[in-house]
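Note that one protein chain is taken out, while the other chains of the complex remain in position.
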């Protein structure tokens, strides 16, 4: 039986554009995908850049006109990896053209924009995805499964973190990441910590309901790239105290000036019967403590990723060999395609992406007012459905 | 030249009482102390308990009357390791009797009491110490020296934690640690995290000036030990967002229901040129990142305690052999005796102990009011003098 | 400029067959390869298996006749991932047909066979590669670069290990890995430890010149898969003491019954000025000790893989994100293709593969005779050339 063709358009070919391309390429080999993929067209700023990237990344055609791409009848899915500020315009155009849209995080600089995008997609009936690929790690699935199965007992506390140092140098110039509208460490990487927190805690402790934020600008001015300096308004460190629906509490930090850290995306979850600890620095490992271990034999045990942690086994039949960062993107791609084929709900759609923006903005607002804030309750229906589906 | 005799009285012989006794015993062998120590008298609840403990711990005499001990003219220093609720009464009596007083932490359940104690000691001119022995770790001295020497550059961020699980079991009965006046995880072990934060950050970033607390009671009732239950009012988890004088920010957590954790007293310090990471779980190690390492060769390096980190070399001439928990107490004892001999200021006197209580209470107050609070500025003069002395 | 087409034939579609396919797929996206790749034909045991695998792995055609594949004029490179016992026959046939051959390790069960294969390839002038993909890890390149650059000073000692537990269960049945001709833990995974040892030590300490082996069969019989048992003749643990040309000494162990271990492929190298430590369990990290660090600041530092460790940056522009096992294969593929294009010598050709077999057999012979043995000096010319090339 031949598979239906799915034609992919990609906007952008930087860090994330390449990662998307790698993801499609790997996914089509590793998974038994429901579609035959066709890397149809790649759009970038100039014709030359687009042509070169298309050639390197295996796309059949290229263009410097992203609008042409989103309106191209020969394209089914639009991948958006352009700078954040363009996400909304591109996504709305693609949705209007009836395309499915797979957009890099953050979905949009502002929650209001993200909501408009989510609403548009749902109104149009297209399927969407936001790229939170750390959530595609089999060890995170294991962690959540253990929480859901009650292996940790009742969940009481959470500690989340995403710290790197790519903005630690005060002389690194102003970029889009510092854009007053939607930039900052909390939005850029703290968002991962928030996504992970709700991914893990959600099924057991419910969503985050209240936050107390503390967002600080440490490097007050940065070179503007034109010989002058520019004032920075966004946070270099964004911290928040958290309340979950069931009363569990926690904290989270996004920090892009953490000298020496490259991927300190960590969490710890504490329950009445056990605990989990994880760091993305060694993301093929999950550390698990169980109070049911024998007396004098208790301790955090280092579980290594292996074939029993699906879909690891599709990448490698032997345990301990380790997935890489790009493999997580391939898993993300595969899950989205399953959703496009109607085999499952969307794993992390625009509504879920909006949720993260809402959390970020509520923390920002809390920080500005120096007071606890309720998190608006956008019901992330699709994500819940996806979880039900996974469990079934 | 014979040394002057110093006669020690100890009140209490539980966990901390034994640790004090071990500390004196070890200090007198390891260090060239300025005194000839005489373990003169030990007081405990009953004559029998006191006699037995005195025999085991090497004290010449024993008594069930702590007032007799503090008024005993044959005693120079009174060590208080009785339950927290008695600290004030005992310390004031000892001070009134002109004794030097070495009191376990917390100095008193309430800051007002601690202040009264500090004032009394200063008025009387006796020398005092509060037991924050984690601060006596040579690796913490190294950390602070590196910060002071500028090896981390300008200090920007701090993350502190003290998590254990000794109260994680909801069926563990009500104890003095749960006393509404002064109990709770923040006071009991979060205080260590606060002491470490100011110990390290103080010389470079100044004291903590503002806090936003979040103190939560997770286990609402505990067995009262008489077949019934009793409501718990104190925090099982105490978190705080922090501001230091120089504008650096941070966070701290005290948590005694962190399932699986025994000694997660950790910190990370981030500066413009380097970073430090530490866990008391492996307290003979300090992890140091330096931006000045060569390209492609940078990384956190694991420094193991050795003779170059005084006073490690007095315990063992070879590196990597490791100090134990009780050794930290011996260092604490030795430092206090040097202060008693007038060779240096008091390393951590009642005024410093008050400071910790002030921080704890301000965090509690902040949590109750759900708002940031200024930390009252008790000037901890002696501690600053001690630091100057060490540097000289 | 359009690239020359390179047509790939793959024999086998099991663990390693898939890994090869993934490698080609990823390499063509990540690297700017000198060829346009065409996955031309896949051969497997049956027509059905071959067709299914070809479809899944992206090969245009399929066959159950590997001889047809190796003689297919539309194929330039033959990849051999069939069971070890077939390597020789297949490779010789492919060489005879003038194909370049990329064969999984071990090159052949017996060194004599491997030599025949290497001789044939050189006589015919085709280019070959043996799959030792752990050597393609950027952190191993870093380690060797540091050794070559003298950052460790004069090299004195080496400790190598490859331990897993996939044969630890005495009830796991007899397989080709247990074949008396060429099977065993030393050949299967100890060979990785040997390859790594010479890869790292070679440029500084020269090749291994003498070995003292100790190969033991721990599980004496295994189920034969037909209800009976079969005696095992090969080693479950193979250890060897080593001498390198410059007088440096070391040890190595291959162990497939190391309960709990999945990828304990570790090494430590000690020099006069520094040391390195590594484990494949965390293969994106290299631990480096330098005696030139400041007093009281020395320690093993954890270097995380990043863009400064080529070709990491082609996979991901940000450090700490981590490569996966399959990415190492993509690097291996890319290097081979560069050799095929004449841009560099073969990185690890049949002559190098023979070298590993020679080491394994010499250790086996040493173990049987319970005496030290000289390692025959097959000059691995191409490998040396490759190293010179890399340095240039």
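Letters A, B and C name the chains as they come in the text, with residue numbers starting at 1 for each one.
We adopt the following convention: a residue touches a chain if its C-beta (ideal position, glycine included) is under 8 Å from a C-beta of that chain, and two chains touch if they have at least 3 such contacts.
These figures come from a predicted structure and were not determined experimentally.
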Fill in the blank from the handout: Out of A:5, A:220 or A:301, only one touches the absent chain, namely A:301
Practice task
Can you work out which residue in C:29, C:144 or C:261 touches the chain that's missing from view?
Solution key: C:261
Completion exercise
Checked against the full complex, the residue among B:148, B:263, B:341 or B:371 that touches the missing chain is B:263
Exercise for the section: Quick one: say which of C:36, C:175, C:221 or C:291 touches the chain that got left out. Expected result: C:291
Practice task
Provide the residue numbers of chain B that touch the chain removed from this figure.
Solution key: 15, 18-19, 21-22, 25-26, 28-30, 32, 56-58, 164, 166, 261-263, 281-283, 304, 306, 315-327
Exercise for the section: Can you list, in ascending order, the chain A residues touching the missing chain? Expected result: 142, 146, 287-288, 293, 295-304, 306, 308-309
Exercise for the section: Could I get the residues of chain C that touch the absent chain, sorted low to high? Expected result: 152, 156-157, 159, 168, 170, 212, 214, 216, 218, 237, 239, 241, 247, 249, 251, 253, 255, 257-261, 268, 270-275, 289, 291, 298-300, 370-372
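As a convention for this text, only the chains that are shown with their structure count from here on.
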Practice task
Would you kindly say which chain has the C-alpha centre located farthest from the C-alpha centre of chain A?
Solution key: B
Completion exercise
dist(centroid_CA(chain A), centroid_CA(chain B)) in Å evaluates to 42
Problem - Centre distance in Å when chain B and chain C are each reduced to the mean of their C-alpha atoms - result: 54
Problem - Two or more partner chains touched - positions in chain B - result: 298-300
